[in-house]
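All protein chains of the complex are present and in place, except for one that has been dropped.
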Amino acid sequence: MHPRERRSTRRQFLFASGGTVAGLAGGDALLRAAAALGALEGAPMGPGGIPLARRNFPVTLPIYSDNEPIASGKSPEKGPLNVFNWADYVNPAIVKKFEKEFHVQVNVTTFENEEEALAKLTSGKASFDVWFATVEYLSRAVAGKLVQPLNHSYLPHLKNVWPSLQSPFYDVHSRYSVPYTIYTTGIAWRKDKIKNGPPTFSNPYDIFWQSKNYSGKVAILDDEREALTMALLRRHIYDPNTTSSKQVGQAEKDLAQLTKLVHVKTNTSDYTDVPAGSTWLSQAWSGDMAGAPSYMPKGTPVSVIGYWRPAKNAVVGSDMITLLRGAKNPVLGHMFLNFILDNKVGVENFSWNGYIPPLNVINPEKLVAQGYIPKNLTSTIVRESDFKHGLSILPLTTQGQTVWQDAWSTFKAGG
Amino acid sequence: MTRRWFWPSFALPGAAWLVLLFLVPTYAVLAVAFGTVDPIFNNPVPVWNPLHWQFATMRSVLDDLRPGHVFWVVFVRTFEYVGISLAGCLAIGYPVAYYLARHARRTKALLLVLLIIPFWVSYLMRMLAWIGLLLPDGLVNKTLMDVGVLSHPYGWLDGQASSVILALIYGYVPYLILPLYASLDRIAPQVLEAGRDLGASPISTFLHVTLPLSRHGILAASVLIALPMFGDYYTNDVISGSPRTSMIGNQINLFFQGGPQRTVGAGLVIVLSLLLAVLMSYYLWVTVRASRTETIL
Partner (left out) sequence: MRRVRDWWANPWGQPRFLAFVTWGYMAWSIVPVGIAILFSFNDGRSRSVWQGFSTRWYWGDPNLSVLHDPSMRGALEQSLKLAALDMVIAVPLGVGLALGLTRWVGYGARPVNFLMLFPLVTPEIVMAVSLLLIFVTLYKIPLGTTAQVLGQVTFSISYVVVVVRSRLLSIGRQYEEAARDLGASALGALRLVLMPLLTPAIFASLMVVFALSIDDFVVTDYLSSNESTQTVPIKIYSGVRGTTTPALNALATVMVLATLASVGLAFFVYRRVNSLQRAEAGSGSALREIAALEV
């Protein structure tokens, strides 16, 4: 099952426990310093005074005096280790391996989307050690003191990670997170149904607006940010975090055109629809198409699937693993993070969930040679250069979120 | 005087429950729509004291309700769908209810059982049934292609308004037929006989006697299904994947899935409730009047 699936079918509230909100108003020197820094640089300010990270404005997340990393050199706890993760996002075989190696039990609890996850985490009732987070929610989690800073002495495997992700712009020095998977957003299509795929267009995104012949077989992601961003990219606006209502409004109008032209569908089931042939052209995540071989119906070769994303300015997403502040097994948790970053483990995990870990050992040619990825889908592999030259969908201010949500609501109204 | 409090005390637990879990939550919707939003986690912060209510949200909601704007479009479309579906339900349901009430003497029991069955089949399962039939390789397409009406499979589930309306009709018509049948059943056959005795033709009897007598039943049953239909969003979600057929329930749903505008969602709920208040009060008036005359309702 796809981790991003059903992102839109839940409505969850976050329990802003009195403590977290009050704590933010309190006077933490580091906090105020960060706020001042952000104000000087002109970066958008996020909750708790932590500036919202942008590629050209990297953020060093603050370490609060009442939330410091654990001491070095401690021995691991007895467990059980409680892991909080997206559904079907970590290979159960890997979890078993960890259990064997460290002689502990691991409990994996799953969630369907971040809001649901945060609701559980802030309710005060949950007791997890490890949490798989996303960029969008990291700064909030830090501001709300949900996650604890990491002690890198327990994380020797961090050097296996791409250099540019060992100290990413959203978490300089990897204070709170280690990267887990990396993926791009591109266009998937059926080569046997569509003669002229995206690469044949001078502006590949245009294929959607010229797909009248495939009416009813075209889909975009049911994701506010991803869908509107594609419209922005088509117009060569390479800022998926713009808060200009003019730009976002134009993007919405472009998408509305698609509704009229081709009866565009919005869903996140591209990973089954494209192999099944009920959708011929879809916006898709790289991991979706990497997993296509297991969804192909009998008799249809996987070579009919095509996936394209731009070499530069592709939307690159990354998920990360964090350690929760109330973790009962912080040392064990560190070891779990370290374990995931092991080269062998990373590849084994990828072979199961189809999402690339940003490890140096990942060699696209080898992946194809070893049969992990079919030859026609090498574009689903994400390389470090993709990340370096890519765009990230990042958290916005409340006003920014409102602009985007209003545009999405207008699009969904189908006027 | 233990007597006076005897009966009301039985009603107390139930009434208390409804106050706490129905009345107060209704006020919470108002408090949220006129409240603010906590910027860290996008939680709504309700404002309980009406004197401190913030009107910015409702102003923007009303702003988008103007003709041509977002919410207007969706509301109009919702009204259209509900109207057409209601007409369809009545066109199908009235003859059936009428037949059951006035005729079908021998097969009445069987027909009633058959009528009641879909009532107890989950709404979503009935949608599941239709989706199975409407899939590109489903029975509907197969049959139409075999018969020659279609040359290639039609995308019934690709954002077609007709599919959504048909699904609404299919889904809601059982809820219309039963109360309609119950009220038609109550019309004394002697009245109709009198009409015939006085020389009216069958059609005339129907038009001038039966139909007017069943007027209240029709209206009550129509309101009974129109109200939930207005808030329906899941039918559209499962039958059509397209924004072209979205209803107001879908918009409300959108704002509650995330983001900083749950207040707008609450505001839309208020607008919807006000629009339906007319229908609701009519139904309540009819019900109370009927229950006071001790008729089975």
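First chain written, first letter: the chains are A and B, and each begins at residue 1.
As a convention for this text, a residue touches a chain if its C-beta (ideal position, glycine included) is under 8 Å from a C-beta of that chain, and two chains touch if they have at least 3 such contacts.
On a predicted model such as this, the values are computed, not experimentally measured, just so you know.
Engineer: Which candidate, B:135, B:150 or B:187, sits in contact with the chain we can't see?
Structural biologist: Candidates B:135, B:150 or B:187; residue touching the omitted chain: B:135.
Engineer: Which residue among B:50, B:83 or B:202 touches the omitted chain?
Structural biologist: Considering the complete complex, B:202 is the one touching the chain left out.
Engineer: Going by the contact rule already stated, which one of B:70, B:164 or B:252 would touch the omitted chain in the full complex?
Structural biologist: Residue touching the chain left out of view: B:252.
Engineer: Take the complete complex as the reference. Which residues in chain A touch the chain that isn't displayed?
Structural biologist: 6, 9-13, 15, 87, 110-112, 116, 119-120, 123, 125, 267, 269, 272-273, 276, 295
Engineer: Mind pulling the chain B residues that touch the left-out chain?
Structural biologist: 2-4, 6-15, 17-19, 21-26, 28-29, 31-32, 43-46, 92, 95-96, 98-100, 103-104, 109, 111-133, 135, 137-139, 157, 170, 173-174, 178-179, 181-182, 185, 196, 202, 223-224, 227-228, 230-234, 237-238, 241, 249, 252-253, 256, 265-266, 269, 272-273, 276, 279-280, 283-284, 287-288, 291, 294, 296-297
Convention: only the chains that are shown with their structure count from here on.
Engineer: Can you work out the whole-Å distance between the CA centroids of chain A and chain B?
Structural biologist: Result: the chain centres lie 39 Å from each other.
Engineer: Give the list of chain A residues in touch with chain B in this complex.
Structural biologist: Contacts found on chain A: 8-11, 13-16, 20-21, 24, 47-48, 115, 118, 122, 140, 143-144, 216-217, 219, 224, 259, 263-267, 278, 398, 401-402, 404-406, 408-415.
Engineer: Can you list the residues on chain B that touch chain A in the complex?
Structural biologist: Interface residues on chain B, with respect to chain A: 37-43, 70-71, 73-74, 77, 136, 155, 158-159, 241-246, 250-251, 253-262.
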